[in-house]
Each structure stands twice: as structure tokens, then as C-alpha cells.
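My structure is below; once you've seen it, I'll send some questions.
Removed from the display is one protein chain of the complex; every other protein chain stays in position.
As written, the chain order gives the labels A and B, with residue 1 at the start of each chain.
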């Protein structure tokens, strides 16, 4: 799977992005870089005014930018109303992985006789595809992946190396799963019999919508009875834990190390910062943002930004304040008492 | 490993669960669902009064319930004193994975000549079993698993796909290990030589008792000198980190994303909520519960429920309060001063 870097010309890029080109369109480029770092065979972009200072001295082959900044650009320009979206599209155009996987099943892969493979499927070395699996067109299964029995991956799915799907997992179109992630493992369900734990078999499934991406080493557990459901266009970073029967609405994004406990429902267009924890059985409405490492133990029914915790400070200062936190209820009562005496004095 | 779902009759279920059957025992069922979702070929259960409202309209083939609720049940009933335990047992009865693995070593697996395999062992495609390994009867080693040299897995162990055991790991009976988990990796041990780090080889082992379950992508490190020891019937969720020389007492349960630092000893029947962190070298007594995302930096010597942190709130409100946290010691001193002046006034 040798990478085959494409080298489009500037006019090809302009046409692909719907950008207006200022300058020579014949030059070919081989990559993307920041305004500061770009060499004469790389394109750059200006999407944030903070980097405007780097524009006059850039050596890039061309710069993606907003019409307002065209005049200040010392090199060819690709003019767009939204240069950040243009950058996103160009990055995919220059991605060496795109088209790098030739169709076919590697001889070392183990594919069940009754697995159904779409057109152009690529199955890498030492991958395992169990019985009853259905893979859509152009699905890539990386080296060492294991696809459990009766699972389905719709068209254009891309599984990087060493991904694990349990049995009966359902994956939508254009889904990207990164190495080490595990979809459909057992939820954490046990009944206590008075002296110890009895396992509750996790009989539900895990369903991922279209355009979902899941980061490396993340876990999405299968449901206890019904399914764990990840909506369309949900983006999940690395080291995330999603427990059984969680539901995530379309277009939500979960940063690294997020943990969501069982049966919680997260709305659409939500954003959870790194390390956020949501307790089980909560409802989080559409459009909620939670800042990094906050713990949410109650449902949030209004869109908005939510937080918990304390800011970091120098340790000796923190110690003094953290001790007082343990006295906070008593401090509050003492203030009330002072206020009462104060008002009775008057 | 095609799933082979069993379809027991209601009287077979009643007999298996020790339940009293009300209704026709010949009907066969193919699954479990909630009272609301169950169709006429699925069993349901009522274990929580909150769902009593769904009982009258259920379409389930039968409902597992307490004698108190028999009269309100519109369909056949399986009567039990503890319907939740009955549900747990029935879920296992209907688990399509049970019995789905035929004994044998897949031709693509690499098994050392001197490995000892018990009766009915199943080793999946592309698994690796190194020298000196001993597998008990009916152990299942999933596709892509690696069992390091001299490790042992006792009877009825079940390793899902892509589990890694380092060398010399010892696993009890009926242990379930989920995909991506790693048992026996090096603990985090380094000596500082004044300018940088010198590795301390981790020469201890990792020992898991009977009936342990470990979730996907969790890490249990080997000891530096002695062993890391996980007791019997300990349940560990996904994304958990257990450092070298930790000891966990029997029947304790650790929810997702828990992290336990080196040499800490957790008692029996403890419950750690999601994302809880325990510092190193602590002692946590039997019967301690710690709520989600709490950090514990001191030993806890009495059973009870423990917590840290602040609840989540709307961000602008949180900002105002979090700033005051940094002034908390000063606020407390000012309150004391006011009290002194107040009492001297009187």
C-alpha cells in the first residue's frame, strides 16, 4: 500500500475547489503547509486573521484566501469566500491515502466463504472477516482488522489497521475507523445476587450512521437490549468510551478521552470537550457544549455552554483553597449568621 | 463463528430460571426486549417499578416479574422473587455467542509446539500462542489475539478478538477479556539519574482471579517486583488503566475510564464510578464507593460513599464561581475576622 501522492496543478485545484485563481495555473504542487513553512511546491491558506502577519513573506506556491486579503498576497492566490473549508477540501485532495489501496483480498486474510464483498473492496494482510459479513463497495479493511460475524459496513468505509468489530455491528457509508478502536464490545452490565456479580449478556447491537469517524483506541459498546446508536456525521476522537445504549445525535463531536455512561442520550450538534464525563440515563439537548473535563450528572435541557471543576493554579495556593472547599458549607452558614446579626444591629 | 441463536420454550425457560410459569409453556421465544419494545416472540421483564406503567400494554411473549405484579400482567408470566437476576440468567441463555465457537485451532493461527491446550479449546484465525502457554478446557482465543510465553488461562476463559497477554500472565477460570485490552504490559517505572530516565524492568506478573471481566481497550500492567493482582469476580469496564502492583479485592467493580496508580490496594466489594482516579500507594477499605470522576489522593479507611469535584453549571455562572475558588482561603479568613470583630462588638 505504497502511498501515491498526487501532484495537481493550481488550475486543477481552483476548478476542484470552485476558487478564483490569480496567477499561473500550470504549476504543480505536492502538499500543504502553513504560510510560514510552505515551500515553493506547497499550497498554503489564510483562514484566521492571526496569521495575516505571515502572508507578506510566504514562499508558498499559492495561498487559499478570502477576497479581502488578495491584495496583500505576494504569490499566486486561490480566492474563496470560505478559505477554511477550501483548506479542508484541498487537504483531502492531497491525501496520499486516497486511492492508495488497490482492490483485492490479501492472500493472508481469512475471509468466510459466505461473506459478501462489494465491488472494489480491499482486505489487507492478516485481516479476518467472519461468516455472514457484508461489505459495501470500495470498503477498505486494514491489516489485522477483525470483522465479527453478521456485521455490515456500507460503501466506502475505511478501517485502518487493527480495528475490531464484534458480531452484528452495523456501519453506515463513508465511515472511518481508526486503529485499535473496538465497536460492539459488551456493555458493562451485571446483576448483584447478594454476594457477587452475575453477567447480563449484552444482546443489543451497535449502529453507526453515515460519515461517522472514530479515533484510535476508542470503545463503543453494544446495547444490553436495544442498540447503541451513533447518528450521522458524528465525529469521535481517540480514547473515548461510549457505554451501552447511548444515543448520539447527528453532527455531534466528542473530543479525546470523553466517557459517556449507559443509556444517556446526547442531542444533535453537541460538542463535548476533551475528558468530559456524562453520567448514565441523562438527556442532553441539541446544541449543548460542555467544556473540557467537566462532569455532568444531571440532564441538560437547554442549549448553551456548560462547565464544572476549578481552574489550575500554583499548588501551594491550590492547597489552601482546596482545604477551604471542604469548609464551604460552614463558611456560607457563618456569612448568613453575620448578615442576620448585622441587620438586627441596625 | 456464525451465531446460532437458541429458541427455548417458555417452560424450558421457567425450569432453567426456577420460575413459576403462568400461561402456555410451549411457545418458543427468540429474544429479550423491554416491555415497550418486546414483540410476540420476545420475553420481557419488570425489575424496576418505574416501568410498571408499560406492563398493561406489553406485547411480549411473557414477562419475568415479581408475584406482586402478576395480576397486572396481560400476557403469560414467569414469576420470580428477583426478576432482575432472572433477567441476567435469561440473557445468558439467549446469548448467541454461547456455544458458537467450535473446538479447534484455525490453520492460520500460530501455536507454539510446547503450548498445552485443554479439551475443547478454540483458537481463532491469526491468533498467536507462544511457547510455554497453558490453556484450560474450553478456552476460546479470538482472532488476532496474542498470548505471551508462559501465560496461563484457566478453564472457560473467553478472549474476544485482538486481546494481548504479555509473558507469564496468569488468568483464572471463566474470565472474559474484551477486544483491545492488554494484560501484563510494563508498569511505568523509571529512575532519574539526574539528567534523564533509566528504565526499571518490570519483573513482576499480572494475576487475574476467577470470573473477572475486563472491558475493551483497558490496560492492566504487570508488577515491578511482585504481581498486580485482580481478585475473583472483579468487573472492569472499558478504557480502564490499572498500574503496576495494584491489588483489587474480590467482587469490586470499576466503571469506564477509571485510573489506578501504582501499588494502591482496593478492598472487596468496592465500586468506582466512571473516570475515578486513585493516587498511588493508597489503601481503600472494603465497601467503598467513589462517585464518577472523583480524585482520591488519600487512603479511605471506612466504607461509605466518597466524592470530589464540583457539579456542572452554565458556563458564565461557572466562570464567576471558579474565579472565587481561587480566593477561597482569603474569603474564609475574612469571615473569621468579621466574626471576631462581631463578637468583640457584643
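Assume a residue touches a chain if its C-beta (ideal position, glycine included) is under 8 Å from a C-beta of that chain, and two chains touch if they have at least 3 such contacts.
A quick note: this is a predicted structure, and the numbers were derived from the prediction, not measured.
Engineer: Out of A:152, A:202 or A:239, point to the residue that touches the absent chain in the complete complex.
Structural biologist: Only one of A:152, A:202 or A:239 touches the chain omitted from view, namely A:239.
Engineer: Just name the one of A:136, A:157 or A:180 that touches the chain not displayed here.
Structural biologist: A:180
Engineer: From the listed residues B:54, B:137 or B:186, report the one that touches the chain absent from this view.
Structural biologist: Here the residue in touch with the unshown chain is B:186.
Engineer: Among B:60, B:75, B:88 or B:146, single out the residue that touches the unshown chain.
Structural biologist: Counting the whole complex, the residue in contact with the absent chain is B:146.
Engineer: Looking at the full complex, which residue from B:168, B:209, B:231 or B:249 touches the chain that isn't shown here?
Structural biologist: Final answer for the missing-chain contact: B:168.
Engineer: Mind pulling the chain B residues that touch the left-out chain?
Structural biologist: Output for chain B: 108, 110, 126, 128, 130-132, 144, 146, 148-150, 162, 164, 166-168, 180-182, 185-186, 188, 190-191, 193, 195-203, 217-219, 221, 224-226, 239-241, 243, 257, 259, 261, 275, 277, 279, 290-291, 294-298, 300, 304-311, 313, 317, 320-321, 323-325, 327-328, 331, 334-335, 338, 341-342.
Engineer: What is the set of chain A residues that contact the non-displayed chain in the whole complex?
Structural biologist: Counting over the whole complex, chain A touches the hidden chain at residues 1-3, 31-34, 37, 82, 84-85, 87-89, 91-92, 94-98, 100, 106, 108, 124-126, 142-144, 160-162, 176, 178-180, 211, 213, 215-217, 233, 235, 237-239, 250-251, 253, 255-257, 274-275, 292-293, 309-316, 318-319, 322-323, 325-329, 331-332, 335, 338-339, 342, 345.
By our rule, only the chains that are shown with their structure count from here on.
Engineer: Taking each chain's centre as its mean C-alpha position, how far apart are chain A and chain B in Å?
Structural biologist: Centres of chain A and chain B (C-alpha means) sit 25 Å apart.
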